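Here the complex is missing a single protein chain, while all its other protein chains stay put.
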């Protein structure tokens, strides 16, 4: 049985396979998603949709869940079509945020049994790291984030590191923690990192690296370190499949895969 | 405000300080606990009990919570006395397990509003690491534990590493995970570590180290690493104080500090 | 200018490009070597030899250095041919050890200006790690090795970890160091790792990993850790190119790329 909690954690009691369609099926991520769906015993790939293909093939093929791995300029039209047709959607395409999320909520209001999952990161390790960091943050006076990436990356810090720092800062505020102790008097510019909501974030760029993140939490006489190493885009696929299996049990809009993690096998809907 | 969640997370709405007694007050850990209680604004150290001192000083001083940092041959008599007197107890002394726990439960049955906390490890980072490891274990096909200690340690693996492996193994079993992938055909004796409930555990012993533990969780294209470094016995004190503040809200026997961590500020008893 | 010390650290003063042939050019490693040679400004790829091709194409093309990335059953015939023809050889094929090395030495005795480099590992980081570990070993009472690989690996410990432990053990013996301190009295089988020449070696096998190694050296109050992460086979290419550039300056047989590292730009032969 798959560690990603496949059949027992979703799917159907009758053994019927969930019918899945992939939008952006000919892109790099889309092609990988097609392979992953085909390899999953409880899923059936019934539609591969490329750019220019009519979206009606989804209904024609009886798709229950669509995976959108297209582009920021295509994803909203896809979402509107699917939600109107009552097809659940798992969105891995970037750029669905801010006002776009409000738009999705409005579409969903008219289709209250449909679920949409928008997730900035599908790597389960990255999602768990963020959750654990926020959970641990309230117990430690000190916290800093170090993210390390290949040198072709254009932004620093990474989006995941910013998000992690924001979550950590919110947890600290809720627990009533003040500023972390820091007696630095003289520092070279940049030595203490960027500050995101009060949390120092350091960005390393190095040939040979892929995508890595560490959260260091320090208290009296002890340090807790949470680290995630992502070595390959294939790390997204277990999270995408998890989303596909569970989106049907979460009507409405969900932002972040972490909200699906607590669907324990024993707690699933009938 | 202390990051260990001091007053806001326990204490009293009226600002009255909790009256604390320390048993084993002249030992190394006990002396440190006395200092920690004295330094906490919401706690008042009203009794320091050494070997041979009559336990009645506890009631005499109006102790509400006792901290036991004595020895395996003294702790049970202390527990019996306190529970009968309705004094809550936080136990950091080792050796309270198996049949001894049953005995404590019987004493508590006759004093149903009294709480006893027995914790094998008070370092918050170690407690959180175990919790996170168990939570993450169901999501990853592979998991191994590496613990690293100073070379004066007599046992391998450490008690904490064994306990961590057991918790991880239980979480894997509950999630329906089978054995981790491992194609090893030829191995030197010991290379793949000790196996605790199916989880490989490796013990490093090195001058310069203190007490450290890593849990490595691996999935497709990604690794999540949880690491705890304990550099100093003072790392136990925030956990001891947390126990002192919260034991009164947990009548009966609790084994493991992790069960107190979810007492969020907003969920405390009136 | 390439960090691998390309033209300035070898090559030719006249700017003439070194003529290189690749044996096993159609295999995975061979194809990568062809690309790397073609991309190097100071090298010229003049022969790609596949299985069944006559070796005489090497002389025909004026090859000065051959790179052998074939198979254990082919490499010896290739070596005999090249050494007789006075062509230097860089060998990345496995299985050239023991009596085979003696055979190569005999062939070289008859061709004293020809150089052959046999290297078990061409990743510069791995080679440097082994060197540093041996250099540091004499200064620290404690040392252990942890190697971590993907779970498809058949042997434990890895060949590199064994070799590292042997080098470390030799350096300790030369420095007059006795056994590392270790007070372990009770241990689960395997907890303290495999023992290679007195050095504990621990092998982790985990999905998501590629090939990683750590050497931990401990002394009074301090720990020095050397770690190498190899995420991709492309990590071999800079070392292969270094070998190609320098093999001509090292007549006779050299085992291990580390022996070439001290050819500093200023120390090269005229």
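Some observations on this one:
We just call them A, B and C in the order they show up, numbering each chain from 1.
The criterion applied here is as follows: a residue touches a chain if its C-beta (ideal position, glycine included) is under 8 Å from a C-beta of that chain, and two chains touch if they have at least 3 such contacts.
All of these numbers come straight from a predicted model, not from anything done at the bench.
In the complete assembly, the contact with the undisplayed chain comes from A:194, out of A:85, A:173, A:194 or A:255. Residues 208-210, 229, 231, 235 are the ones on subunit B that touch the missing chain. Mapped onto subunit C, the footprint of the missing chain covers residues 1, 3-5, 8-9, 123-126, 128-129, 132, 135-136, 138-141, 175-178, 217, 219-238, 261, 265.
Residues 140-144, 146, 148, 151-157, 180-196, 200-209, 216-223 are the ones on subunit A that touch the missing chain.
As a convention for this text, only the chains that are shown with their structure count from here on.
Taken over every residue number at the interface, the positions common to subunit B and subunit C amount to over half, indicating a same-residue contact.
Bringing subunit A onto subunit C by least-squares fit of CA atoms involves turning it by 180°, to the nearest 5. Here A is the chain whose Cα centre lies closest to the centre of all protein Cα atoms.
Mean C-alpha position of subunit A lies 40 Å from that of subunit C. Put simply, the C-alpha centre of subunit B and that of subunit C have 48 angstrom between them.
For subunit B, the set of residues that touch two or more other chains comprises 140-141, 217, 219-223.
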